[in-house]
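Of the protein chains in this complex, one is absent; all others appear in place.
As written, the chains take the letters A and B, and residue 1 is the first residue of each chain.
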Amino acid sequence: MTIQIHPHKRAFPIGEPILNVQDISLNFGGVKALTKVSFDVRKHEVRAIIGPNGAGKSSMLNVINGVYRPQLGEITYKGEHFKAMTPRRAALMGISRTFQNIALFKGMSALDNIMAGRNLHMHANFMEVAFRLPRATREENKNREFVEEIIEFLEIEHIRKTPVGRLPYGLQKRVELGRALAAQPEVLLLDEPMAGMNLEEKQDMCRFVLDVNDHYGTTIVLIEHDMGVVMDISDRVVVLDYGRKIGDGTPAEVRANQNVIDAYLGVAH
Amino acid sequence: MIYRESGQFRTTYNQDTQIFPLRQDRFAMIALLAVGLVVIPLVASDYWLKALLIPWLIFSLVALGQNILTGYAGQLSLGSAGFMAVGAFACYNFMLRIDGMPFLVALVLSGISAAVVGMAFGLPSLRIRGLYLAVATLAAQFFIVWALDKFGWFKNFDPSGVITAQPMIILGNVFDTAQEKYLIVAVVVGVLALLAKNMARGSTGRAWMAVRDMDVAAEVMGLPLVRTKLLAFAISSFYCGVGGALFAFAYLGTVEPSAFTIDLSFRILFMIIIGGIGTILGSFLGAAFILLLPILLSVVFHLIFGNAISASVISSVELIIFGVLIIAFLIYEPHGMARMWQIVKEKLRLWPFPH
Partner (left out) sequence: MGFQFFLEVLVTGLLSGVMYSLVALGFVLIYKASGVFNFAQGAMVFFAALTFVGIMELGAPFWLALPLTIGVMVLLGMATERFVLRPLVNQHEITLLMATIGLTFVIEGTAQLVWGVEVRRLDLGIKDVPLKWLADNTGMFISQIDIFAAVVAAILVSILSLVFSRTKVGRALRAVADDHAAALSIGIPLKRIWALVWAIAGVVALVAGMLWGARSGVQFALVFVALKALPVLIIGGFTSVPGVIVAGLIVGATEKLAEVYIGPMVGGGIESWFPYVLAILFLLVRPEGLFGEKIIRRV
């Protein structure tokens, strides 16, 4: 499957590195998830992380946004150095993500899930909410407007009031993307956003991801297994295998890298 | 045919997020309020007020508190009766020790006292979850009741062990008839229920439900877990505290620790399970159910068996039926009676067509 991307002038040209991970090592008990992994992500680019199952890709994302603390290594984000991120700090600094096994709030509607993603922009306290004081309702309506734009962008108007637990898998993934976008992130981490989708759904998702990158300039770090998608939409690719980095470069460079071929691409699929 | 949405358009977000977006629902609510605040005090008998309506409203309030903590925020708590006790004793002490303390102010203060205690016992929830948290709340229940009993200061060193609650005086008027007590309770519960509904539908409720459903994702989105959980404990305990104060002042007439046992905590939990976890309506429905069932049972038993059945047999059967109902609701309708009501309304919208 290939997507035709007509070369065009990027609205947001790729800039300096916005995120830099250096020598990240992570283990759980005896299991070494990541060993001395280093790479950078440039502003406004689409960076893919690929590798066989168990290579440590999700763990890498989890380290970037603070869900896991690495034993060794450093993260540099927007010029600041951290031994480890915390989820809250990552969110406050503009990092958003989606999860491999959808982490939506199953008890709420799609609209509420995405509104929840807006929480950093909502400052009314519980008293104002309880008494429906003007600041609370004004804020609620303003953010509702913003969220409705996202809903329109993702073409999910028809299911906005449906409890997400009842939605089909593809739509759930879209709602999760909406929730991540609601925070207006500078860096968006996508963990297998197209897993389990059929061809049409994949094309839609690709279109959304590229639109987000093109329209809002969001830097995208994405884990994906579909090689066609990766090769077509990413600017640069990192390849992990057994927790180590074995390749780093443009899709063409990575495709030609013998180590990567040996470890992963193997026979034409 | 009657319950139709057609022709009702919502053109602003404000309209879309109303509590009762349908005109029919709004009429029904106004009618309900009229009946509740005007008709009932005029026509209901003292028995109905004192034995049914007042306790129902009070328990609905406490069930609301429990629903906020367990239903919306997902923190299983078995200590609601303990927080009720804090509220009751706080109210008594505020009225006792501060001259001229208005009753309504005392009520708010006792809610705040319960909220503070609730937050203290809610601190463990920052590190522990689920089952373990439930045991921590048990600690709250046992410790609070023990402390209120042991330290005579709370009871003003009264040797008799049974403290009479002071009369409720608002703006110089004594509220001691059944109708007057009912009005106080109805207004307080109504207002607090409205506030709870607003919180549940707004950003506060969303934060709670996010923490309940998937707290890792919530944290990743920047939701402050600590503040959200502690707020849930605080507000929930506030509601339980006010409920406890009303329980002592408008219902029992006495303030005693033995009224707030672990058994009561379990019943409150059952109220929200049967009524509907995570709903405001469910708190009212569940409270009504748990309150009415024993009465219904004893009426039925007396009808069938005359006076041959002893009270202990009836109470045993009551226990069994409660337990079976809990299990049945959890298996067949985990969202409780509130969901059943929603299904009825959905069918009503289509009536007289089947689908």
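Here is the rule we go by: a residue touches a chain if its C-beta (ideal position, glycine included) is under 8 Å from a C-beta of that chain, and two chains touch if they have at least 3 such contacts.
All figures in this text were calculated on a predicted structure; none of them were measured in a lab.
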| item | value |
| --- | --- |
| Residue touching the undisplayed chain, where the options are B:Pro167, B:Gly253 or B:Pro334 | B:Pro334 |
| Absent-chain contact - pick from B:Leu195, B:Cys240, B:Val255 or B:Leu269 | B:Leu269 |
| Residues of chain B (touch criterion as defined above) contacting the omitted chain | 74, 76, 124, 127-128, 130-132, 134-136, 138-139, 142-143, 146, 149-151, 216-217, 262, 266, 269-270, 273, 312-313, 315-327, 330-331, 334 |
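One rule holds for everything that comes next: only the chains that are shown with their structure count from here on.
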| item | value |
| --- | --- |
| Euclidean distance of C-alpha centroids - chain A vs chain B, Å | 41 |
| Complex interface listing, chain A residues touching chain B | 65-67, 87-88, 90-92, 96-97, 99, 103-108, 112, 115-117, 119-120, 122, 124, 126, 129-132, 136-137, 139-141, 144-145, 179, 183 |
| Residues on chain B engaged by chain A in the complex (per definition of touch) | 12-14, 17, 195-196, 198-199, 202-204, 206-207, 209-210, 212-214, 216-224, 231, 235, 278 |
